[in-house]
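Sharing a structure with you now.
With one protein chain removed, the remaining protein chains of the complex are shown where they sit.
Then we have chain A:
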Amino acid sequence: MDDPLVIAGREFGSRLITGTGGAGNLSVLERALIASGTELTTVAMRRADAGGGTGVLDLLRKLGIEALPNTAGCRTAAEAVLTAQLAREALETNWVKLEVVADEETLLPDPIELLDAAEQLVDQGFVVLAYTNDDPVLALKLEEVGCAAVMPLGSPIGTGLGIRNPHNIEMIVSRADVPIVLDAGIGTASDAALAMELGCSAVLLATAVTRAQDPERMATAMRAAVEAGRLASQAGRIPQRFWAQASSPGTPMG
């Protein structure tokens, strides 16, 4: 595998992690997932309907995509820990995208509950991918308690406002020893490319694709953007200059 994403010793060929929320129906989702090339995709845990099926899991299994359960909707560490334990039982995975949000309006992570939950889950043997604020201090603390990946937001979930504080993301990346995944706020392809150019190891997005007018086409765009951003980040961009610098030598008439 060329330049794989490695999380907790596991290799992924794609650096685009997707969510499944917001898609109109499963066939739209299926086409978008295939177009994205993703190998890891989040699902939420909710009450099962009496006699209901497990449609989204069946779809992911069919496509050979790993399901990453999240703790979306949890407000406290206790809720998030129980939800992760239920996800482990239901999906037979010890991987979890840890999400503990403070309120409905912002859906911003509650840093105190988040860190508490992360510590408990790591102690219980979970591979924790923590959704967090774009706070370099908190990001480091999440790494210190043993998170396998730290996933700062670009802007609040579902807003499509892109990366509001690129410098914070760069600071987080610059001193991380675990993969940094830009999670939340991506609106369009250039946002995903920027995340990779800032040095993120991967991008996690859902709404930008599932609620696009043409989800399949946007998934294709995101795949290309993540690949382009990764290449640019590795290629080493030119320094920015104040004045122009000619790219052709001298003048025609000597």
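The rule is short, and it goes like this: a contact is a pair of C-beta atoms (placed from the backbone, for glycine too) under 8 Å apart; a residue touches a chain by one contact, two chains touch by 3 or more; residues count from 1.
Here is the rule we use: contacts and distances are computed from a predicted model.
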| item | value |
| --- | --- |
| Omitted chain (choose from "Sulfur carrier protein ThiS", "Tungstate transport system substrate-binding protein", "Branched-chain amino acid ABC transporter permease" or "NADH-quinone oxidoreductase subunit F") - UniProt protein name | "Sulfur carrier protein ThiS" |
| Absent-chain contact - pick from A:67, A:163 or A:225 | A:67 |
| Omitted-chain contact residue, chosen from A:8, A:44 or A:224 | A:44 |
| Selected residue (touches chain absent from view) among A:56, A:145, A:161 or A:224 | A:56 |
| Hidden partner chain, touching residue among A:29, A:100, A:186 or A:208 | A:29 |
| Residues in chain A touching the chain absent from view | 19-23, 29, 42-48, 50-54, 56-57, 67-70, 72, 82-83, 85-91, 97, 99, 206 |
